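For this view, one protein chain was removed and the others were kept in their places.
== subunit A ==
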């Protein structure tokens, strides 16, 4: 293994087409959301879409921080040269969190976003709307405690995400092992917190949309979805950067590793999805089957599309070793997986918000495009602020010589 002459001060310039396109996408999103608020009957649908994309945005960014933490705790060497991409995602997390909390607060206080548990009279025994089940859950599912949990969980994720990114910046400036040791320590703490709180975060944000139904698998099901979509996002950013002439040190072996991750966690997602589905199918208890009953009744197309995009496509396309090493195939699969998890979230959220009045039109596409634009803009801006490689990372040489 010889020495390499890579430009370790290479910096991404966020200009030109990428910047223009991200602005155009944001404009489309603003237009779609604005259109959604013109007519009263579109409000709930717009809010459901806002929640979907805000949740997606926050999940991708916080899984970027999770990726960083996993690499540090595993003392992984291969990823040392690509860490700036998840770091940019982690740095964007505070913006995503503010948007998500704003959407949830607006939905709770001004609209009927969580109407299964947040509606007048549900917990009042004298009211005709009284719901014993919801009343029993109201110690946990009430607006102040709900918002407090969201703020605390997301706030803690933000602190760790920004901290891990900052430590890497310090490492660039001062060198030495100090930053690495600190990153390792904070990553350990972060992983424990993250592991215990993400299921609750998913229960709150998504599962409580249908508060009568519950599943203990739901947290891991959402975790798998956010983790695999984050991996796909990291891979897309790296591939596009390479196509634009940056990150010449990333070779097929790095891509292969990301491909294995995406392949493996797509299967993990399916495993959790199926575990949840099969137990409900097998036990056949009305209070559980209601969840899939709704989805079969009005969302059959989305239900099957979800499995095709998130399971069949990655498994068939990424099973072959050589496919994982080819940029264009990886790019295609990553885009399929990202669309797939949009569909996944769509059929998680819509039946509990707009029920059978769901649609797929300008609001859905526009909101999604807008958030993609926002993500592109914020992440690429964060990425352009420092060199594309952490030059003092102790495992950098291992990563540059990575070979599978």
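The criterion applied here is as follows: contacts are C-beta pairs under 8 Å (C-beta built on N, C-alpha and C of every residue); 3 or more make two chains touch, one makes a residue touch a chain; residues count from 1.
We take it that contacts and distances are computed from a predicted model.
J.: Which choice in "PucR C-terminal helix-turn-helix domain-containing protein", "Branched-chain amino acid transport system permease protein", "Quinol:cytochrome c oxidoreductase membrane protein" or "Phosphate-binding protein" gives the name that UniProt lists for the one chain left out?
T.: "Quinol:cytochrome c oxidoreductase membrane protein"
J.: Going by the contact rule already stated, which one of A:214, A:274 or A:362 would touch the omitted chain in the full complex?
T.: That would be A:274, which touches the missing chain.
J.: For a quick check of understanding: of A:185, A:243, A:321 or A:357, which residue touches the chain that isn't displayed?
T.: A:321
J.: Give me the subunit A residues in contact with the hidden chain, please.
T.: 1, 274, 277-278, 281-284, 319, 321, 403
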